[in-house]
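All protein chains but one are shown in place.
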Amino acid sequence: MSSTAKETATANGIGYPTTVNSPSGRPTFIKRNPHLSGKIAIEEHVNTNIFNSLSTNPYTKGSNEGWEGTYYQKAFMEDVQYRLGNIEERIKQMDAAGIAIMALSLMSPGIQGIFDPAEATETASKVNDQMHKLYRTGPHADRFLTWGCVAMQDPQAAAMEAERCVKELGCCGILINGFSDVGSPDAGDVRYLDEPQCEPFWAKLAELDVPLYLHPRNVAPTQSRVLRGYEFLAGSPWGFARETAEHVLRLMLSGLFDRYPGLRIVLGHCGEGLPFAIKRVDHRMRHFRKGVSGAHQHPLSHYFAKNFWITSSGVLTQSTLECTIREVGVDRVLFSADYPLEDVIEMADWFDGLEIDDPTRAKLAYGNAKILLGIK
Amino acid sequence: MSSTAKETATANGIGYPTTVNSPSGRPTFIKRNPHLSGKIAIEEHVNTNIFNSLSTNPYTKGSNEGWEGTYYQKAFMEDVQYRLGNIEERIKQMDAAGIAIMALSLMSPGIQGIFDPAEATETASKVNDQMHKLYRTGPHADRFLTWGCVAMQDPQAAAMEAERCVKELGCCGILINGFSDVGSPDAGDVRYLDEPQCEPFWAKLAELDVPLYLHPRNVAPTQSRVLRGYEFLAGSPWGFARETAEHVLRLMLSGLFDRYPGLRIVLGHCGEGLPFAIKRVDHRMRHFRKGVSGAHQHPLSHYFAKNFWITSSGVLTQSTLECTIREVGVDRVLFSADYPLEDVIEMADWFDGLEIDDPTRAKLAYGNAKILLGIK
Amino acid sequence: MSSTAKETATANGIGYPTTVNSPSGRPTFIKRNPHLSGKIAIEEHVNTNIFNSLSTNPYTKGSNEGWEGTYYQKAFMEDVQYRLGNIEERIKQMDAAGIAIMALSLMSPGIQGIFDPAEATETASKVNDQMHKLYRTGPHADRFLTWGCVAMQDPQAAAMEAERCVKELGCCGILINGFSDVGSPDAGDVRYLDEPQCEPFWAKLAELDVPLYLHPRNVAPTQSRVLRGYEFLAGSPWGFARETAEHVLRLMLSGLFDRYPGLRIVLGHCGEGLPFAIKRVDHRMRHFRKGVSGAHQHPLSHYFAKNFWITSSGVLTQSTLECTIREVGVDRVLFSADYPLEDVIEMADWFDGLEIDDPTRAKLAYGNAKILLGIK
Partner (left out) sequence: MSSTAKETATANGIGYPTTVNSPSGRPTFIKRNPHLSGKIAIEEHVNTNIFNSLSTNPYTKGSNEGWEGTYYQKAFMEDVQYRLGNIEERIKQMDAAGIAIMALSLMSPGIQGIFDPAEATETASKVNDQMHKLYRTGPHADRFLTWGCVAMQDPQAAAMEAERCVKELGCCGILINGFSDVGSPDAGDVRYLDEPQCEPFWAKLAELDVPLYLHPRNVAPTQSRVLRGYEFLAGSPWGFARETAEHVLRLMLSGLFDRYPGLRIVLGHCGEGLPFAIKRVDHRMRHFRKGVSGAHQHPLSHYFAKNFWITSSGVLTQSTLECTIREVGVDRVLFSADYPLEDVIEMADWFDGLEIDDPTRAKLAYGNAKILLGIK
């Protein structure tokens, strides 16, 4: 299967795609290009039958399931649920959209929403095993990669599970859905990845040399005065992006990337707003006092350009994509869809139709993913 | 004074700018363009001797003064304080940067940080009078416009003061620094502009048909779990932008722009991140249930393109500016500096050197401001 | 008929376009936008039954018909011929593509290819009358405008006919297909529009204050050594663009726009390459001696930004369009198709799908054309 649709043999012998079914049926006019084949999409979701990964456990009002049940149209959520676990439907959609490979992860909040550390750890292990069995063996094994999940509620255990994921299950990396719930559901305590307890996990990740996908998790609406009365914003892309971007800023400011300069973090949704804003944050922080603003040793945009890879998951706006590329360069931006929350055909229609040069399209579509995830 | 530096008469008689002081002193090479003259900058700040507009009153830890005292280098803050009230220095900087006119406003939080409604109302009136006297009369009266300030702690009074500002003092519009403090400083209650009590103010603003500048105010760091340990982010451009953008989303979702379709809101800092994100919020909200997501009748990007004008205040990144222009179009984006927090020469160096076409530069530099503010 | 397809009422009541026939049939997903309606296309061609406007008269090898007969697929040329004169097919295509109005002109070389001045003059008059009768009266009169044609072989007569076109026939302007053939077909003499004899025509055009569309004409392949053996390049868009761009440079260098600073020239095909190159020509000419390089008084890009309007006729490349916009600004670039050489549905698919902001799209689609051509 050729990697581009644009070099098809044609009627006049000089390689121009051609004829019969032009938009208006005129002779010798061009046929609309089919989807670019060979794409790799790396922020694509599944569920398992092990637990309800869309909800915290125990259930809390601010969890994914909570607001999705409240705000989304019923037909949409039913369709999403149907697709999360249906492998054949997924393959059919991938074929139609020109997606050769999907790197799969557990729906948010997933393991991060399990308050009990022991249960979280044990569940992560079961999920990794099941995802491996379902997607990495069998007739479609060459169409899928898996992101391992880990329980940051117990960072030592998370480090061990990460090692098992990479070395035994062949996971392409680890995906974490933002902060982890810890302690009592009523207390609202959470753990962010820059907290000191997480150090063993980062040390292991650096040793394993695989990327970490920092996937959004909806923030509890009670966390923000400005959202009162508009709680659904917390669970919309707006709230996801804000929470995740601020999680990233914590990582940068903690000095994490000075301690582990080789870490590779993947962000979805065109970098959760950071490409638009990060230069201005740096621009202001140049006036800050020494030492008061964080443990980092470089401007934030330094880490952003060096330690981060960005996917276009959920984005259908060329100016947003271009703003992202102009911050981190074409070698660090990757196509993704966010299936089944998004429709892969809609996403592919947009991406394949973008007027970018073919070499850049090839990088975004599969080239950069092959390098990042070590795909041969 | 010609409005562009590019049409100077020259040595060879065909209008090419030329010679003597080229970068390397070579003959007949081009001279670097001086600043484009005639620029209008509309998010520029002053203080008065009436009260300390950088602090809440009474003082609270999260106020502007609080974090500026804590985080900024002393030399920077002293320089800012010196420049806030020095008219001659301001004129000197404007001349050097090619800024013909500044539209001035009171430093944040200003009136919005005065907890007592009566005191807020009275102070707003005094500030408006003093700003008028200092900047709209005297030798430099043709170099300044003023944004009126109002006390949203008492919306009825705010409506009356807005009318006085426009009709008696000739203000170019009203500028509000985000939410208003109300009640007890300990309670942390605030008022957002979409709340029902604000209706009389909006009705008056629509009647007066002047723009409202929604300027950022730093959010209290206690408002966000993710910022714990990194409180300075709340007062950095990151926190400003987040708080202001979410305030804007509240306005849109409240149906305000359906009730008053002619309202004109001005945002600084390239739209506080909204140009990057708003299409994706809409993209997801298409799946929302009827009626649960707000009282608005159109996609959010509809209001953004119709009711909003955006300035480049504080921005020095071309990709951010271009992303903004590609969301709202060249007729709604305006140059601004954010003096004296920013340096007008640094901002002008960047803006005047941007490789955009001359007609677009003229729109951004002064053309759009003339239309928005009714400058002859 | 609303001017944008994006504000349709929808299922969930908040204005999001929606559902049933999404690309993959999923519920609550978005429907692909239909064409933007209301577009105005201004480089659209017809023929008449008065003479064969695709050929010189007498026939010469380098004329349009010559190379089209030699190089183009037969089915394509038959289809073009069929569409040139078929009004009902044209209306059907316009409706399908969302084109409200076409400004029509005679196929190249048209009048410019008639060697005998008296015959050229008389033919121009007949063509203008017939085009008026066919397209400006009758059931579709509100869908068409016409560009007048004139015989520059007799500039005095051309001036008179231009006046008749504008004042009596209501033409939106004058369109000229490049150089005019004069004298003996064997001699290869031609007249360019900067030649002194043309002055009466320019004086009249300035007085009438209507735009002139400078449409390409294929250059004779004998005119260029480098094309020997590849003569078809002269009649391809490459040769058209080169010839027309150099004709434009002649106009600029002749001082025409200094003598008539209000002249408005329209170019097709994204400015025939000039937006990409003109700054570099200026950049080098700054080193030229006084007076040797032309009679012009300003850099060439000065005239390009001030006296020229550019259409996207025949262009389907976003980077080419953006390069054009960045040279002359969004108020001087206009959508066009080049029907029936191009397919209006193919062109509209591309243009309507371009990810540009809605205000800019509206300017390019119809707003700028309304201003340029005085359409109410």
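Per-chain numbering from 1; labels A, B and C assigned in written order.
As a convention for this text, a residue touches a chain if its C-beta (ideal position, glycine included) is under 8 Å from a C-beta of that chain, and two chains touch if they have at least 3 such contacts.
What you see is a predicted model; the values in this text were computed from it and never measured.
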Ask   = Which one touches the absent chain: C:90, C:132 or C:247?
value = C:247
Omitted-chain contact residue, chosen from A:285, A:316 or A:373 = A:285
Inquiry  = Just to verify: which one of C:172, C:227 or C:364 makes contact with the chain not shown?
reply    = C:227
Note = Had the left-out chain been drawn, it would touch chain A at residues 6-7, 10-18, 28-30, 282-283, 285-291, 293-294, 296-299, 302, 305, 325-332, 355-360
Message = For review purposes, identify every residue of chain C that touches the missing chain, sorted by number.
response = 70-74, 76, 179, 188, 190, 192, 219-220, 223-227, 229-230, 232-233, 236-238, 241-243, 246-247, 249-250, 253, 269-270, 273, 275-277, 279-281, 283-285, 287-289, 292-294, 314-320, 322-323, 326-327
Inquiry  = Applying the definition given at the start, please give the residues of chain B touching the unseen chain.
reply    = 12, 22-24, 26-30, 32, 73, 75-76, 79, 93, 96, 317-319, 343-346, 349, 353, 355
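Rule of thumb we're sticking to: only the chains that are shown with their structure count from here on.
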Note = Between chain B and chain C, the Cα-mean centres are separated in Å by 43
Query = With chain centres defined as C-alpha means, what is the inter-centre distance between chain A and chain C in Å?
reply = 47
Query = Between chain A and chain B, what is the separation of their C-alpha centroids in Å?
reply = 34
Query = What residues in chain C touch two or more of the other chains?
reply = 12, 28-30, 355
